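Removed from the display is one protein chain of the complex; every other protein chain stays in position.
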Amino acid sequence: MAGVPGSAPALELRGITKRFGDLVANRSVDFDVVGGEVHALLGENGAGKTTVMRIAYGLTHPDAGSVLVEGHEVAIRSPRDAIAAGIGMVTQHFSLVGPMSVAENLALGRASGLRLDLDAARRRAVHAAERFGIRVDPDARVADLSVGEQQRVEILKALARDCRILILDEPTAVLVPAEIEALFATLRSLLEEGLSVVFISHKLGEVRAISNRVSVLRQGQMIGTVAGSTDERELARMMVGRPMLGVERSAGAPAPSEAEPVLRIRDLRVDGAHGRPSVEDVSLGVRGGEILGVAGVSGNGQTELMAVLSGMRRPVAGTVSVGDLDLTGADPRQMTAARVGRIPEDRHASLIPDLSVAYNLVMERLDDFRHSGRIDERAIRAHADELIARFDIRASPDDRVAALSGGNIQKVLLARVLSRDPRVLVVSQPTRGLDVGATEYVRSQLLARRADGAAVLLVSEDLDELLALADRLIVLYEGRIVGEMSAQEADREQLGMLMAGRGRNP
Amino acid sequence: MRLSSISTRYPVSPWSTPALVLFAIAITFVITAGPILLAGANPIAAYAEFVVIPLTSQFTLLEVLVSATPILFTGAAVAIAFRAGYWNIGAEGQLLLGAIAAAGVGTTVGDLPGIVALPAMLLGGAIAGAAWALLPALLRVRFGIDEVVTTLLLNPVALLLVNGLLHGPWRDPVTGFPESPRIAASAEFPALIDRSRLHLGFVIALVVIATAWYVIARTPAGLRLRAAGLSPHGARFAGINVSRTLIVAALASGAIAGLAGVSEVAGIQHRLTSGLSPGYGYTGIVVATLGTLTMGGVVLAALFLGDLTVGASTAARSLGIPSQLGAVVQGVLLLTVVALLTLRRGNSSRPVDAGPPAGESAEHEPAPTEGAVT
Amino acid sequence: MTLLIDLLAATLRNATPLVYGTVGETYAERGGVLNLGIEGTMYAGAFVGFAAALATGSPLLGLVAAVGVGLLSGAVMALLTVTFGANQHVSGIGLTIGLIGASEFANRLIFRGGELQRIEPMPLINPLPDVGPVSAVFSQYGLTWVAFLLVVPLAWWVLQRSSFGLEIRAVGENPEAADAAGVSVPRTRYLALMIGGALMAVGGAFFTLALLGSFTLDIIAGRGWVCIALVIFGRWRIGRGVVGALLFSLIYSLQFRLQILPGFGDLPFELLLALPYLVVIGALALSGRNVAYPGAYLKPYRRS
Partner (left out) sequence: GTSSPSDSGSGKVKVFGAFATQIEEPWDGVIHAALEAEKAAGRIDYTFADDIGYAGDMERVLRQTSEEEKPDIIFGDAFGNEEAVRAVAADFPDIAFVFGSGGGPAEPNFSVFDNWIHEPAYLAGMLAGGITQTNVIGVVGGIPVPEVNRIVNAFIAGAQATNPAVEVKVTFINSWFDPGAAKEAALAQVGADADVLYAERFGVIEAAQENDLVAIGNMSDQKALAPANVVTSVTWNMGPTVKYVIDQVMAGSYTSQDLKDFSMVGKGGAALAEINTDVPGGLPEGLVADVQAREAEIKAGTFRVDINEGQPPGSTIAGG
């Protein structure tokens, strides 16, 4: 254990309780982190990790409990107080102002006098970037940056404030391995200077790699604190209360390579911001019974590729077809009609969060639930009951989707898509932010579709996921396919190089 | 375990809407007592005049319904558009266009019987109102241009159109006053009750509202409209043609606002006048919001504002309070109600998304670049 | 030539209240709040400014009073939309109804419907040296000079170049982010709305204190709504909003002059009158899509 024995922890939370209505998000949670250590916080989706740390940072107000910094109780009414107390936080959802430059984002809230010295802010950004080894362009508009770059800006923003306690809420969710390594390297050097880090993640490997101690939350309650070196199975058991199973593609039975692809994309080109193409010259085919994995750092054209395949965006050039059907420029309705199932990365935005689970489940096919001109409520309900049971959605048909946890929202989307028995499945980041149990479930469903003969295109930034599920992999870099390989022969290092734009597959 | 907590995730506050409205009325009375005292009147008596007295005689009760009639239409019109996420601030102009059409049809139908004249007028008014709503709707879905501005700016243009007609071709040849000639007798809405001003328009308004309720709550089209309003992106993703839904909602909204114009011309004025609407279109926004965008709420809110309208003029007259107090009370009441309505959902951190119109509805627009993290 | 000079002078003069209103509304909206209370705020500014000037004999004190009522109006709007998180459309319309009603109510109580009262209005001033007939363009009210030489550059500087302006823009774009960065979202929005309200009220007071020296009913006559349009026309940029105000004012001023030219009298001038509105709509249509709204436009913000 790091830190000076006997001295007070850098940050200590005592008896934090937080209720949302009758839901107890945190139940008398105690937590502390000492100088120079990384203390990881683990837990399933909805366990209360984010909530407790938002309380420490003043973004949420607790119903009970206190926050101590260096042993002294401090009143944290707002992030301003937290910042003054030396606490910095990188929130799970970005807290950046999109239309503003990186420098402006860094200057925000650091007012000293009325004048805004943007040059100084720019210099500070460059200086901080050098000091922490995080490369960013201070004049870039945040909205134009990739998600990974935005994450770097977030971290820089917290570090540039010279905080002594840094809370990182799932900071690696959008980073590639190399970036994660860089982040860890930065953290390690800062730890030596006495920084304390609270690290929230679902990725057990990372947690073990960086943490001195690990605490586990389950349903708002602190289950226990163990050493950072604790075995992954043990950590998982603490989180879910049961041992974890591995879901993997059964190595056998890949689709016959001579079969005709079901989903075929030729010379696809999609325009991005600033008129330069986001996707260029992309051609690929996915056969029935095959999972084609798309690897790449976010912001390299995956979003646009998904948008085209979802029918949300029209390509500038190229063709998309399923079987004999030309789907170039098809809209969502035509895609669905062609039995293309779509599960995009932004699941909140792809549902109607303020409508019920039951309605969301039939939203793509309302006309099938029409009875003499009106909505057939009874049929919709029966349909919902059936899917809720079949896909293990923890909700009732009348719940608003907005009130569900991330994993259950993903299951709603999954149920809506899979219940229609799609012939092609396009999926992006299907398990991002999900807990172990939900991740397992989603992956097994994808494999089941593969077994049923569907053509699956799987976009993911999680290499483990791609290697576990895909039969074949392609790598996208700056909108182009820079590598293709079968999953068996893929090796991480080579993939990492390709994703970073180094080396081209012959 | 988690299931049980999910279904009651949103804390239900002890404040029901009626309790809040009553509380708002009480606060309004406290705030406006000062001005009433300044005007030398007794606040309690004034409030009785405002709210209670109109409900105590058959004559005033019917007048409350008369006052409610136009804002039943415009309230419903605005509510439908808002439900679809289309911020139609142009009900005023659409109403005027409906009135123009009603006068146009009503003065030309001549000897045709009412059974022909009335439907022709209603149809004409609805089409005219919808036509006036079309341009902003097209600009919105084609170019992503904010309909708040375009619909708002078309209101004065519609009034100028009315004035142009009344100062030009439609000026009453008999009086020379800028009013159109009278519409044919067969084109007038009959009174519902003898010797009262309550006319057919009131019933039509209720029928329109009942229909709107049915469509929104019970039909696939209504569900699509709601979905488009709640989450345009999610709706489009599910294959709903959001642009078309918006245009249809805008046209329906315009048509209903147009009917308000027909109702005023055929039921009250019997001619086109430039003063026939003292801002019914804007009041429609108030009605729709007080009614929380539901059709039942619209009915209640319109009746309540009708009550206040009748009450304000009674109070001004019998207590000698300046008539502008009515506006003060309406304004303050509106503000206290919207403020207190926010208490209904406890302190939920995810308020109803009243996001900007912008281009989300446009086909094939770029996906958002931020916030992709879960 | 004289027509042109006269027209330019009129354009600056008639743009003045629009400039105050547009800049004020820009502040509110950049902070994330659509303030439809502008029409009422301008009206109240006109009335209170006049009443105070009449009572004290000083238009300057009238102006101070107008600023006061504008600050108050902005604070009420903030109370509703920031503290309570109430619907912004309705709050604004309610504020407008209430403020116009209250102004007219007070007008009745104070003046009892008697003869129109008048104050000595602020004079026209021309600080520039006389350069012949063109000088007439620069013979303007002090409030016009202040608007173009002080308020517009200062408002632009504060919004784009000061840390306070950065905070306003941040709370209007992404209040979560601003909050997490230690910016008080409510405080910033209150200030933006109050500054905006003060400017709107000055725009209204321009009519009573400078242009007319008297208060009459309906004195704002919808110009607040025009400002709402101009803000969006200007895409929430102060400079572009001011250009919009000048353009609108140019057409507005032009039509008065065109129609008294011989031969124009028989045209249906409603058409010409509708022109400023149609031009704004047309310009919006031409400027095409991608109107970038402030990210948090119309959205209340509350921590959990």
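A, B and C are the chain letters, set down in written order, and residue numbers restart from 1 in every chain.
Please note the rule applied: a residue touches a chain if its C-beta (ideal position, glycine included) is under 8 Å from a C-beta of that chain, and two chains touch if they have at least 3 such contacts.
Here the structure is a predicted model, which means the values were calculated and not measured.
Just so you know, the chain we are not showing touches B, C across the whole complex. Remark: the omitted chain is touched by one listed residue; of B:T107, B:Q324 or B:T342 this is B:Q324. Note that of C:I219, C:I238 or C:L298, the residue touching the chain absent from this view is C:I219. Across B:T74, B:N88 or B:Q269, the single residue that touches the chain missing here is B:Q269.
Panel shows chain B; residues 59-60, 63, 66-67, 70, 160, 163, 167, 175-179, 197, 264, 268-270, 273-278, 280, 309-310, 313-314, 316-318, 320, 323-324 of it touch the chain omitted from the view. Taking the whole complex into account, chain C touches the unshown chain at residues 2-3, 6-7, 10, 14, 104, 107-108, 111, 113, 115-116, 118, 121, 124, 207, 211-214, 216-219, 221-223, 252-253, 255-257, 259-262, 264-265, 267, 269-270, 272-273.
Everything below uses one rule, namely that only the chains that are shown with their structure count from here on.
Chain contacts in this assembly form a complete graph, since each chain touches every other chain. For chain pairs A-C and A-B, the one joined by more C-beta pairs in contact is A-B.
For this pair, chain B with chain C, the centres built from the Cα atoms lie 27 Å apart.
Within chain A, the positions touching two or more other chains are listed as 20, 93-94, 96, 98.
Shown for chain B are the residues in touch with two or more other chains, namely 353.
Residues of chain B touching chain A in their complex: 1-3, 5-11, 218-220, 222-224, 226-227, 230-231, 233-241, 346, 350, 352-353, 363-374.
If you check the complex, the residues on chain B that touch chain C are 35, 38-39, 87, 89, 135, 139, 143-146, 148-150, 152-154, 156-157, 160-161, 163-164, 167-168, 282, 285-286, 289-290, 322, 324-332, 334-335, 338-342, 347, 349, 351, 353-359, 362.
On the side of chain C, the complex with chain A involves touching residues 158, 161-167, 169-170, 173-174, 176-184, 292, 295, 303-304.
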